[in-house]
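One structure follows; several queries about it will come next.
This part shows subunit A:
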Amino acid sequence: MYTQVLKAQWLAARLPVVLLTVLGFALPLLTVTYGGSLANAPTDRVAQWLYASQKIGVLIPGLALLVGLLLGIGAWAADHAGKHVYALSLPVPRPMYVLLRFAAGATLLAAPVAALGLGSLIAVLSVKLPSGIHAYPLQLTVRFALASLVCYAIFFAISIATRRAALAVLGVICGVVLADILISSLDLQAGAVVTGWLFNVLTTWPGPLAILMGRWALFDV
Partner candidate 1 sequence: MFRQIDPRSPIPLYVQIADRIRIAVATTELAPGGALPSVRQLASQLRVNPATVVQAYRELEEAGVVESRQGAGTFVRELAEPKRDAERQREARRLVRHLLQNAAALGVTRQDLEHALKVELKVRLA
Partner candidate 2 sequence: MSHAIETHDLGYRAGKHFEIRDLTLRVREGSIYGFLGPNGSGKTTTIRLLLGMLRPIKGAISVLGRKVPEEMARIMAQTGYVPERPHLYPYLTLEQAIRFHAAFYDGFDLPYAGELRRGFGLPLAQKLSHLSKGEMGKLHMLLVLAQRPELLVLDEPTDGLDPVVRRDVLSALLDFCSQGSATVFISSHLVHELERICDWVGVLDDGKLVVELPMQSFKNGIKRIRVAHAPSLVGDTPFVLLQRETAGLEQVWVVRGWQPPMVQWFEGAGAAVREIVDLDLEEGFVELLRSSRTPTS
């Protein structure tokens, strides 16, 4: 059963998975090429690598979010289209089916994660780092894996709900984000407190989005 669900999910999500895998592979290599392109004096090499690493590193949690979004929403797209009639008519208890879908999506997630890992490894092996800078390919990959999984779980859960409910939740999220932007641009102190508080709740441990925060860098001190 799991094999077939995985196969079906792969067939539905082929394109996004390939895209995410390519991106996962590319980002670490981008760090290296970008870092190498910054022509600095030898004394600034450390700063150069730190800069490049962090500049590109910011994109990695973004990729984790994208992985979660595409695979999480994609997991239920086919069932939504058929109003879940097929899944409900199969001789599998609903919770079990949900688990099968979740496991299948999580398995597909391994592809971009592995790609990031491989890319990081190649990136690290291809440069000679100045002293004082260390490479953290393993930590980066593990962190990316966890972040992707968290985002995937969140979007998976949202996506299970009816289309209307899912859109509502996404709408609320967008609304909050927009409100935050608006409020901060108008420099309203009161508003900033609310959205700021919400932001803190979500992004500070044990908030679910905490894993996305902080420094993401392949090369660090």
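The candidate set was assembled so that all candidates are chains of the complex that A comes from, given by their letters.
Observations on the model:
The working rule: a contact is a pair of C-beta atoms (placed from the backbone, for glycine too) under 8 Å apart; a residue touches a chain by one contact, two chains touch by 3 or more; residues count from 1.
Since the structure is predicted, the reported quantities are computational estimates derived from the model, not experimental observations.
Within this complex, subunit A touches only one of the listed candidates (1 or 2), namely 2.
Residues 1, 3-5, 7-8, 11-12, 78, 81-83, 85-86, 88-93 of subunit A touch candidate 2 in their complex.
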